[in-house]
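Our next item is chain A:
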Amino acid sequence: MAKITIDKVCCKGCDICLSVCPKKIFVRSKKRNNYGTNMPDAQNADECVVCRMCERMCPDGAINVEGEIKENEA
Partner candidate 1 sequence: MNKLYEKYIKTDSLPTLFCPGCGNGIIQMAAINAIENLGIKQDVACVSGIGCSAWIPCYLKLDVMHTLHGRAIAFAEGLKFARPDKKVIVFTGDGDCLAIGGNHLIHAARRNIDLTVIMVNNYIYGMTGGQKSPATPKGSMTKTSPFGSVDEVIDGCELVMAMGASYVARWTTAHPVQMEKAIRDGVSHNGFSFIEVLAQCPVQAGKNVYGEKDAASIMRNFKNNTYIYKEGVEIPKEKIRVGTLKHNKNAKEYIDKVEWVMTARELERR
Partner candidate 2 sequence: MDKSATKAGYVVLQGNEACVKAAIYAGCRFFAGYPITPSTEIIEMMSEEMPICGGAFIQMEDEIASSCAIVGARWGGKKAMTATSGPGFTLMQEAIGYAAVTETPVVIVNVQRGGPATGQPTLSSQQDIYQARYGSHGDYEMIALAPSTVQEMYDFTVKAFELAEKYRTPVVLLADEVVGHMREKIIIKKGTMDVMPDKIVGTASPRADFFTGKNVLVEGQLHDERGRRIGHLAEKSGEFITKLNSKISNNVDLITDIKTYFLEDSDTAIVAYGSVERPAMDAVRLARGIKDDRVSATVKFVKNVFRKGVPAAMRTDYSHLKVGVIKINTPWPFPQGELRRLTRDVKLVIVPEMNIGKYYREIERALPDKKVVSLPKCGGNLHTPKEILDTVLKEMGVNE
């Protein structure tokens, strides 16, 4: 299981991560980041395949994914 953290200092709430995740792990939430916008929430982290697309696509480096690529799903 991967550990996904979203930094509220970096996040600006652009919602790019919502669209790039192949497993649709990120969902909109009511949480506010320091920028003052709504930040996403990583809900179904169990589903994560550690493709790290969200890390690459987050314009503000807010997302960190820790975990190994699952052999059977990779």
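Just so we're on the same page, a residue touches a chain if its C-beta (ideal position, glycine included) is under 8 Å from a C-beta of that chain, and two chains touch if they have at least 3 such contacts; residues count from 1.
With respect to how the candidates were assembled, all candidates are chains of the complex that A comes from, given by their letters.
Quick caveat, the model's predicted, so the values are computed rather than measured.
In summary, of the candidates 1 or 2 that share the complex with chain A, the touching one is 1. In the complex of the two chains, the chain A residues touching candidate 1 come out as 7, 9-10, 12-16, 18-20, 34-35, 37, 53, 55-64.
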